[in-house]
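In this view, the complex is presented without one of its protein chains, the others remaining in place.
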Amino acid sequence: MTVKQTFTDIELSELVDLAAEKQAAGYRCVNTHCVNGVDGVDIIYTFVVDGGDDVYENYRVKNVPHKSHIPSIQGSFPGVFPFENETQDLYGLTVDGMLLDFHFNFYSTDMSEPMTVITPEKKAAMEKAAKIAKAKAAKAAKDAQAKAAASAAPTMTQAEEGEDK
Amino acid sequence: MGKATIIPFGPQHPVLPEPLHLDLVVEDETVIEAVPQIGFIHRGLEKLTETRDYNQFIYIAERICGICAVGHSLGYAETVEGLMGLEVPKRASYLRVILHEMSRIHSHMLWMGLAADAFGFESLFMHCWRLRERVLDLFEAMTGGRVILSAVRVGGMVRDQDAATLQHVQEVLEGIKGEYDEICRAFLNDASVRSRLVGVGVIEHDDAVKFGMVGPFARASNVVNDVRCKGTGAYAELSDFTPITSTDCDCFARVEVRAKEILQSIDIIEEMIARIPEGPVFEKPKGSPSDGAMACGALEQPRGECYYFAQGNGTKYLERMRMRTPTSMNLAGMAAALKGCDLADVNMIVLTIDPCISCTER
Partner (left out) sequence: MSFMSKSPWVIHYDASSCNGCDIEVLATLCPGFDAERFGVINTGNPKHADIFLVTGSVNSRNIHVIREIYNQMPEPKAVIACGCCACEGGVFHDCYNVIGGVDRAIPVDVYAPGCAVRPEALIDAIVEAEKVLEEKYEAMKKGEHAPIIPLDAPVLKKGA
């Protein structure tokens, strides 16, 4: 049993206004993090107000193109500087307007943008999953076709049975 | 008016158990600004979800931090169970809470010992850690490990505890109380200790809210924020729970909040042991998280609220696992508390946020 939670998709342009609105309403920013995808990076921001209905509200900005710029919400929530610097270091997005900016030197990893690197194992797993999904879709289409053909046939036999009777 | 110098603090420092580098901009003996630099412990373990499936990843999750090991394994398991829609048997939830509260007791005692060492009271440090050994002996009797327990898995617990073991846990914790009172008196009533703690590293309530601080660090500035009030797992079955707060906002308040939380945890454990139901402790998870499913979870660890996020992709490997630990949220508060303090108080203030840098960096 985990906490109450909601997930909503928003646009990147709505982000800064959403942060300001939440801050004015007494919310606390819990976390920001990214999920790497093939088409881009999803960024998820989470807010909660303590003592209220205790719902963790997660807002997702989908498919931000790799290596693009995103606005900072440190103006409303100065405490999120570690997460925004992490977004820069590990995912390669540039965050504009930060109050405390480490300029891609927060973690100083050996590899740049390591979380966007698709390793051979991950690639193989993704290809296998895509193959299984394709096979499943093909089978479902075939089953639907067979079912449609079967449902056309019994009407003739029922008519024949009626004639026999 | 002196001129400003930059003094590097860390990463190797006798009082810091972990590497943290601070550039302290100092004028005479007063710190004007502190810029933290981390990155010494970053291992990049969130990417390991690609090579370890959701059952194996729990061993990685509990090794994010040795002090909060139970908390991380518990939070990870709860989030993945939420992602897959699994129901954990009730007895397992109770055992999880008992282990987690014991982990809180050991963590706070560890911290109190380090805090005593930081302000120079070495024998008090030794006494705290001597008492803490009793709790570690209990862990060893229950799970076989002192620090990394591996007692929780997705679907429940690894092993059950019989009534005799739980009775022993209760007796040991009751027995600790007498000696623990003496230690508390040394922390809270001793004039020399108070002179090092009272009025040092003040963060007012409004600043605490602005920086989004969590845990005892925030509760000492009267911010009422504790995930145990939100009722997850067996915490929902507690008869009543009020977080311990203080209005003093200084280092002394933070010591006081943690000292009282140990007694509160002993009470919670006794209540859980008295009411624990019979039944199985493990329900084997079937299948894998579905593609695109997302779930989040939160847990009140000894250092504060820890947030977890899991996303599935249809295979037994999670697409993404995120663990946002309490110290990352408190770094901004720490930098603010260091402004305007004496150089000699820097150790004390850095320690009062209860820094767990290995949690922050993962």
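Letters A and B mark the chains in the order given here, with residues in each chain numbered from 1 onward.
Everything below uses one rule, namely that contacts are C-beta pairs under 8 Å (C-beta built on N, C-alpha and C of every residue); 3 or more make two chains touch, one makes a residue touch a chain.
This structure is a prediction, so every number in the text was calculated from the model and none was measured.
Although one chain is not drawn, the whole complex shows that of B:126, B:141, B:163 or B:344 it is B:126 that touches it.
Although one chain is not drawn, the whole complex shows that of B:26, B:69, B:276 or B:321 it is B:69 that touches it. When the full complex is taken into account, the listed residue touching the unshown chain is A:111, out of A:111, A:130 or A:146. Within the whole complex, the absent chain has one touching residue among B:43, B:168 or B:260, and that is B:43.
Within the complete assembly, residues 11-15, 17-19, 39-45, 47-48, 51, 59-60, 63-67, 69, 110, 113, 125-126, 129-130, 133, 136, 146-148, 356, 358 of chain B touch the chain that is not shown. Although one chain is not displayed, chain A still touches it through residues 107-111, 114, 117.
In the analysis below, only the chains that are shown with their structure count from here on.
For the pair chain A and chain B, the distance between mean C-alpha positions equals 29 Å. Residues 37-39, 42, 44, 46-47, 50-51, 78-79, 81-82, 88, 93, 209-213, 223-225, 227, 229-230, 232-233, 236, 291, 294-298, 305, 307, 309, 311, 313-315, 317, 319-320, 322, 324, 328-329, 331-333, 360-361 of chain B are the ones touching chain A in the complex. Interface residues of chain A, counted against chain B in their complex, comprise 1-5, 7, 28-31, 33, 35-36, 44, 46, 50-51, 54, 56, 58, 77-83, 100, 102, 106-109, 114-115, 119, 121-122, 125, 129, 133.
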